[in-house]
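Let's look at chain A:
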Amino acid sequence: MSVTPFIVLSAILFTIGAVGVLTRRNAIVVFMCVELMLNASNLALITFAKANGNLDGQIAAFFVMVVAAAEVVVGLAIIMTIFRTRRSASVDDASLLKY
Partner candidate 1 sequence: MTLPWLTILLLLPILGSVVVALLPARLGGPLPKLVGLGFSVLTLVLAIGIAVAYQPGTGLQFAEEVTWIDLFGAHYALGLDGIGLTLVLLTVILTPIVMLASWEDGETGRWGAKGLFAWMLALEGLSIGVFAATDVFLFYVFFEATLIPVYFMVAGYGGPRRVQAAVKFLLYSLAGGLVMLASVIGLYVVSADSEGGPTYLVSELAQLDIGTAAGRWMFVGFFIAFAIKAPMFPVHTWLPDTTEQATPGTSVLLVSVLDKIGTFGMIRFCLEIFPEASRWATPVVIVLAVFSILYGALMAIGSQNISRLIAYTSVSHFGFIVLGIFVMNSQGLAGANLYMFNHGLSTAALFLVTGYLISRRGSARIEDFGGVEKVAPVLAGLMLVAGLSSLALPGLSPFVSELLVMVGAFVYSPWVAAFAVLGIVLAAIYVLWLYQRTMTGPVHEGVAGMRDLGLREIGALAPLVALIVALGFYPQPLLDVINPAVDHTMSQVEKSDPRPTVTEGEAQE
Partner candidate 2 sequence: MISTAIDVLAAEGGHSIPLVEPTSAGSLALPLVLVIALPAVGAAILLLGGRRTDAWGHLLGTAAVVGSFVCSLWLFLGLLGRGEEERQLGLDLWTWFATGRWEVKLGLLYDPLSALFLLLITGVGALIHVYSIGYMEHDVRRRRFFGYLNLFVAAMLVLVLSSDYVGVFLGWEGVGLASYLLIGFWQHKPSAAAASKKAFVINRVGDIGLSLGVGLMLVTFGTTSFDEVSALTSGASAGVMTAIGLLLLLAACGKSAQFPLQSWLLDAMEGPTPVSALIHAATMVTAGVYLIVRSQFVFEYSDTARLAVAVIGTITLLMGAWIGCAKDDIKKTLAGSTMSQIGYMVLASGLGVAGYAFAIFHLLTHGAFKANMFLGAGSVMHGTDDDVDMRHYGALQKAMPVTFLTFAMGYLAIIGFPGFSGFWSKDKIIETALAESPVLGVCALLGAGVTGFYMTRLMLMTFFGPKRWEPGVHPHESPKVMTFPLVALAALSVLGGLLLLNDWIVTFLAPVTGEAEEHHLPVPPILISALVVLVVALGVALAFVLFGRREVPREAPTEVSFLTRAGRNELYGNEVNDTLVVGPGKQLTAGLATFDRAVVDGGAMGTAASIGGLSQALRRAQNGFVRSYALSLLAGAALVLLALVVVNLA
């Protein structure tokens, strides 16, 4: 079984996620796209774990999940806070931090 298809799939998913981050304006959707990118990298990690014959890749994926979980908790809390004050979930509205 070749691993290349898995990696390619991972790459495609990652790219889609990235483009999603760039094009979507709803903060929650953007966040979902980030999750998609994380998942894509997880797939690659797990695939490489298999290719290399040890579990380090899986451990890495595990840690990615943990971090993703923490990130989602905080990130969504931030989105909620912003939504509460600005009545909007668009990332473009939070653009005060500029020149």
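Throughout what follows, a contact is a pair of C-beta atoms (placed from the backbone, for glycine too) under 8 Å apart; a residue touches a chain by one contact, two chains touch by 3 or more; residues count from 1.
On the choice of candidates, all candidates are chains of the complex that A comes from, given by their letters.
For clarity, every value in this text was computed on a predicted model and none was experimentally measured.
*Asks:* Thinking of the complex as a whole, which of 1 or 2 is in touch with chain A?
*Replies:* The single touching candidate among 1 or 2 is 2.
*Asks:* Considering the complex alone, what residue numbers of chain A touch candidate 2?
*Replies:* 18, 21-23, 25, 30, 91-92, 94-99
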